[in-house]
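Every protein chain of the complex appears in place save one, which is left out.
Chain lettering (A and B) follows the sequence in which the chains are written, and residue indices restart at 1 in each chain.
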Amino acid sequence: MIKRLVVLAVIACIPILVFAQTAPGKTNMFGWVVPEKTLEINFYQADRGDQAQHDRDTQQIRDFMLKEFNVKLVKNVSDVDTTEKLNLMLASGNYPKIIMAMSADTVSQWAAQGHLYNMAPDVEKTYKGIKSTLGYLYGMYLTDKKELFGLPRGWGLLPIPDQSAHIRWDWYQEMGSPKIATPDDYYNVIKKMVAAHPKNANGEKVYGISWSTDQVKVADLMAIWGLKDGYKEDAQNNLSHWVNTPEGLQAVLWLNKFYREGLMDPEAFVNKYDNWKAKFSAERIVGHIGGWWQSWNAGHEIWSKSPGWTDDKRYVQISIKDPAAKVAYFTPKNTLGWNYTVITNKATAQDRADYMRFFEWAISPMAVRIFGWGVPNLTDASDGKASFWTTDGKNWEFNDQMKKIIMAGAYDQVPNWNLRGTGEFFITQGQALTKDAKPSTVWADQNFNSDPAPEAKWRVLMNKNLEGTEFDFTAFEAIKFLPENVLTTKRQQIKDAEYTGFVKAVQSNTVAEATANFNALKATLNKLGLADLEKFQNVEYKKNLAKMKL
Amino acid sequence: MVKRLLRRFWVERQIWILVIPMLIWVFTFSYLPIYGLIIAFQNFIPGNSYLAGPWVGLDNFVRFFDIPEFGNIMRNTIAMSLLTMAFSLPGPIILALMFSELRGRRIKKFTQTVSYIPYFISWVVVTNILFTFLRTEGVFNELLQSLGLTNKPILFLGEGKFYWIMIALANLWKDVGFNTIIYLSAIAAVDSELYEAGRIDGLGRFGLVWHITLPGIRTTIVLLWILGLGGILNAGFEQHLLLGNPMTREYYEVIDTYVYRYGVQLGNYSFGAAVGLMKSVLGVALVVLVNRLSRKILDTSIF
Partner (left out) sequence: MSTRPKATIPSLIFDIFNYTFMFGIVVLFLYPFVNLMAISLNEGNDAMRGGIYFWPRKFSLGAYELLAQNPKMAQGFMWSVLRVVVGTSTSLFVTGLLAFVITNQRFSGRKFLRTLFFVTMYFNGGLIPTYLLMLKLGLTDTFLVYIVPGLFNVYFMLLMSSYFQNIPDAIFDSARIDGASEFRIYLRIVMPIAVPVYAAVSIYSAVAHWNSWFDVVLYNPSGAFDTLQVLLRRILLEVEGIGLIRDQQLLYHKFSSLTPLTLNAATTMVVVLPVLLVYPFLQKYFIGGLTIGSVKG
């Protein structure tokens, strides 16, 4: 009798259970339960940007999200200084329910004043997908009181080298591609290359190395001597600033050699990006130490538009390291991500539940692809609307024609490629490889780094050249400098003085002068309180390392 | 007493009717926000009320004097202001006089119109043009070399010693034409009968300028110079962010750029407000002082 009653009860409940699951609407093929009422995700994004350009570029993806997901995405950007804008919002109490791209420091500031919603209980009870996808990183975002005020954007390790040394490839081949392993090898090759090509086609002088003022990063250079982001790490995880290491002097003297021998553009520390780009694309600079996209943007992306361009007229990333150094730590990676998405106290309980559900979906592998690569399954290529990829919601494939273009990085061959809105909506997505059957990363062009296709050969080559030069430096990058901390100002003062002093030392006329200038810089920085900064950083660094091991 | 005041009001009622809206406006748009300056005496956090504190007295002011670059910043600010003034105060007067001495209305109109162009071109564009000219391979260096003045190109943009004069000349170039407007209108207002009288007295062309035009526009000149001196701590902002670089930092950092980078960008609004307040007080003090001197010596003042 009881048994029958139980069975009856169970049978009676089935419709309810089923109904309960589908009540808000049906689940679409991307695993999103489509709400009956349009869900509006209306947010301010704290990036400098142009609203009109954004609206144009995202039309396609916004239409898609509305049609297939019943989600209306509204991103508001503005071109005032974002710190200023956020402070004005805070001061006036006039801010939206969701804010994206908030820096860690700003999140702390807003949270301290009670303007942000603590997501931790929700994430731990209801929206567990967020916690499981973030993995060990999750703990890093919690405050000391185990609160979670922001979800990261662009988190995770994108396993590609960012910074390195570069070499003009066709001229390097012309020289018979001599081996380059040490800084001295690099110097010798650059010197010979300049000797072989002293003037460009317009008769202008060719230099070995140059930068624009925004790109000079002392840390890129120090990496060659095994320093991590400008700091030398000892066995006890103590970090010493480069001016306080013998390697720092060696690096400065090495670069000084370029200067003394006239191989360095005299305006290397004066150029604006546009000036530097003009010199670079006029074939006046044969070497480069810095980010890959710069030589890409100013090099073959311009040259390839002229007739007679050959594929190997380009810059290739190479690794060089001092023989005494273990590894050239060129690329420090911050796996915490760029910044955060927060829900403010303007959101109602219903809003919060809706938003959190969407954020949980947005971190899923398929969402990463949709927001990273744009709308799938469109085939009409004529107006530039053909999709990068096709999918049935479970499996996915790159469109063959698009794949070649993406591999070659030749987007501008596709009309209106930016209309896909790739990378325009970073909500909670990371950059790391997705954790599903067929992993991929959010950047369409970074999925072929070991692809055998000829179009991908440059990426493959460069990744091979730089294997092992990227490293996880999250524990250091996660150190917070809040406005009320006296070290925040000191740190900025040290940075200012460091940069100026570095340039002065590099541009010395003799070795003795360079050494003297280096020592003067060392004295200045230490007088400014470098020791206090190092001490603070070391404590925080070790704390973070411990957190990451959990 | 009250009765007298009221009578005075009644007599002047027509004027007071006009003045009341002005008073409302100035209190609303100028004096209401000034209340916000009290954040200079606290550690203000945006989002808190202006009275929330914590109160720190003069800490924010003292902090500014304590920074290691303080000496450099003050030196740069005042040096560049003075240098700019040395060019930009007489510059427009001379140019305006030369314009007014041009014969032929078309040429006059054309040159005047052309001289305003730089004023409308943003610093971003001006920077690019300066770079093109002053590069080590630029026209200017080539000219110097072909004249045999140097045998090695000079890195104008990367050496501190050139920075001040470069800024002063760039400011002059950008504003001189436009600033002639006020002087031209002052010259136009000089009584033409005075010129006739001058001519009868046998004054030549230069005599007329020296004895009639210049005294005629004296009020305008004094007014503008006094106001200019009050702004001595404003040594420009955007141009330094664009034209300065790590090699010239010791020479380009001025109060405004420092406050922007350390106050606004690092979120220290109180610090920014304190420096701003200090600048204002010094500015007003200077104006009052110069005004008094000018009243004594030149018998002209603005209040």
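Following the convention adopted for this analysis, contacts are C-beta pairs under 8 Å (C-beta built on N, C-alpha and C of every residue); 3 or more make two chains touch, one makes a residue touch a chain.
Quick caveat: nothing in here was measured; it's all calculated off a predicted structure.
Of the candidate positions B:L6, B:A86 or B:A188, contact with the unshown chain belongs to B:A188.
For the options A:Q163, A:N256, A:T474 or A:S508, the residue in contact with the chain missing from this view is A:Q163.
When the whole complex is considered, the residue among B:P92, B:G158, B:G230 or B:G244 that touches the unshown chain is B:G230. Note on the undisplayed chain: of the listed residues A:T38, A:Q51 or A:N509, the one touching it is A:Q51. Think of the hidden chain as still there; on chain A it touches residues 48, 50-52, 76, 78-80, 84, 87-88, 91-92, 94, 154, 158, 160, 162-163, 202, 214-215, 272-275, 277-279, 281-282, 291-293, 296-297, 301-302, 305-306, 334, 338, 411-412, 418, 422-423, 431, 443, 446. Contact residues of chain B toward the unshown chain are 8, 12, 14-16, 18-19, 22-23, 25-26, 28-37, 39, 46, 50, 95, 98, 100-103, 105, 107, 109-122, 124-126, 129, 132, 173, 177-178, 181-182, 184-185, 188-189, 191-195, 199, 204-206, 208, 219-220, 223, 227, 230, 269, 272-273, 276-277, 280, 283-284, 287, 302-303.
As a working rule, only the chains that are shown with their structure count from here on.
Work out the mean CA point of chain A and of chain B, and you get 42 Å between them. Partner chain A is touched in their complex by these residues of chain B: 43, 45-48, 67-69, 127-128, 131, 135-137, 153, 155, 157-158, 245-247, 249-250, 261-262, 264-269. Chain A contributes residues 81, 83-84, 87-88, 90-91, 93, 105, 109-110, 113, 115, 204-205, 213, 216, 266-267, 269-270, 272, 274-275, 483-484, 488-489, 492-493, 496, 499-500, 502-504, 507, 527-528 to its touches with chain B in the complex.
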